[in-house]
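Please read through the structure below; I'll follow up with questions.
Shown here: the complex without one of its protein chains, the others still in place.
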Amino acid sequence: MTKTRLEAFSDGVIAILITIMVLDLHVPHGDDWSALGALAPVFVTYVLSFVFLGIYWNNHHHMLHVVTRVNGAVLWANLHLLFWLSLTPFVTGWMGENHFAPVPTAMYGIVLLMSAIAYYILLRAILASEGPDSRLARAVGRDLKGKISPALYAVAIPLAFVNRWISFAIYVSVALIWLVPDRRIESTLRD
Amino acid sequence: MTKTRLEAFSDGVIAILITIMVLDLHVPHGDDWSALGALAPVFVTYVLSFVFLGIYWNNHHHMLHVVTRVNGAVLWANLHLLFWLSLTPFVTGWMGENHFAPVPTAMYGIVLLMSAIAYYILLRAILASEGPDSRLARAVGRDLKGKISPALYAVAIPLAFVNRWISFAIYVSVALIWLVPDRRIESTLRD
Amino acid sequence: MTKTRLEAFSDGVIAILITIMVLDLHVPHGDDWSALGALAPVFVTYVLSFVFLGIYWNNHHHMLHVVTRVNGAVLWANLHLLFWLSLTPFVTGWMGENHFAPVPTAMYGIVLLMSAIAYYILLRAILASEGPDSRLARAVGRDLKGKISPALYAVAIPLAFVNRWISFAIYVSVALIWLVPDRRIESTLRD
Partner (left out) sequence: MTKTRLEAFSDGVIAILITIMVLDLHVPHGDDWSALGALAPVFVTYVLSFVFLGIYWNNHHHMLHVVTRVNGAVLWANLHLLFWLSLTPFVTGWMGENHFAPVPTAMYGIVLLMSAIAYYILLRAILASEGPDSRLARAVGRDLKGKISPALYAVAIPLAFVNRWISFAIYVSVALIWLVPDRRIESTLRD
């Protein structure tokens, strides 16, 4: 089993997801700056979701890079991840068009949380296939970021009903934590 | 004739199909849980169709993996399969938005049935090209699942007019049967 | 200059075009057979356009298969072809939703004609790069189908104002002529 098609299919799905989100930036009817200003919340969520999907693509790229073989469990764990990611455009549009109302903001966090869990399951499926002494196992190490992120999402979801901006700030913080690509794998490869 | 572009094109089409279905999850106007609840039937069909398309991608992946050459007949049999799969978003949206009404539910089964038949034709076209002693021929064997599925769909279609939930239950059952990836090919490869 | 990305990009664009056309099959509001029947003209044009795009992908696949190098002129000739193909969903939707009214039917032919011309230009650009003794030059030969098709489109366009069904019949005929993939290249390769 080669990983080429797994990578190609994942690239395709993430490329489409990251792109069709822009369809929620509906062309406004007016032709002045105020028409554009009304789109600001949708635009802000678009940027946030673009960054999140970019992070997933980036980490997926790094993770698969050191994978040597792929089995049925990995294929389905990958589809499971793509399923949760595929809900990103929906929650992005919902949160943006409702100006970060509590329920959509919580829902956005739920999709982020499920995506993080799905990524973790995929990582475990790959590690089970690669073995504990594999390059990936050494590169991942304790996987601190992978454990902190879902914890932060889990905190942010109920907080959306206290103050939506706290949740939003937490989402942005997690994105910033991950914006640094997974240098562990890069540095392990260099050794 | 190499199979690289056939795989790449099929990956592209299935990746797009699996993704644009999410566009039928129209962003609701309300911002509370009830607005989300109204989307439940559409969401359930989305999950079901995501799983079906995932199964097709998975099996397509396994089947093509052991193919050594591709001819014109295979290219067209593949396009024929992609045609029926391309109707999935339409029947998904129709069945979901009409809360599993009889006609859309039957129509959903017809598209599933035609896709299964198209997959079978593709398999035959590939086997004709690969020969009866090929690795694929040995891996496929009696192809029990491939023969039971269309039979179950053919039963489910008229039953939609008796009780829609019977048809729905049959669709879910077929998906569950296939969720286990085609281990025959994996195990044949291991030998 | 390798051809890998040219193929991948063309695969991507054609895969998206062939798929987003299905978005013009708007989910009907009714849930009975008559609601589906109202979609018949849109569905028929969808099938026709799916076949045309499938033919282009197929022939593109065959043509590029024997190409050894790619230059800037070929890249732009390819983008020019993709441009005209990209108008297919628009004219498909327009012709289907207006039940083959004369102007949309003529417009559909114009896009087919321009696509055929663009394909011819791409072929010439590749032949200029490959040379007159190349495998592609031998495989293409007199290119009878490539010359008849645009002539038939040019006849069909004005005839749409006489009787739309004549034009439609001509479009279907050209599709049937091409449904047989370009066996010249396959047979040249076998020799």
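Per-chain residue numbering starts at 1, and chain names A, B and C are given in the order in which the chains are listed.
Keep in mind that, in the parts below, a contact is a pair of C-beta atoms (placed from the backbone, for glycine too) under 8 Å apart; a residue touches a chain by one contact, two chains touch by 3 or more.
Note that the structure is a prediction, hence the values are computed from the model and not measured.
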item	value
Full-complex contact with the absent chain, from C:Trp33, C:Phe83 or C:Trp165	C:Phe83
Which residue of C:Ile55, C:Met107, C:Val140 or C:Ile170 touches the chain not shown here	C:Met107
In subunit A, positions touching the absent partner	7-8, 11-12, 14-16, 18-20, 22-23, 25, 27-28, 31-33, 35-36, 47, 50, 54, 57-58, 61, 64-65, 179-181, 183, 186, 189
Contact set of subunit C toward the excluded chain (per top definition)	1-2, 5-6, 8-9, 12-13, 16-17, 20, 23-24, 71-72, 75-76, 79, 82-83, 86-87, 89-90, 93-94, 97-98, 101-104, 107
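What we mean here is this: only the chains that are shown with their structure count from here on.
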item	value
Copy-to-copy rotation for subunit B and subunit C - C-alpha atoms, rounded to a multiple of 5°	90
Residues of subunit A whose C-beta touches two or more other chains	12
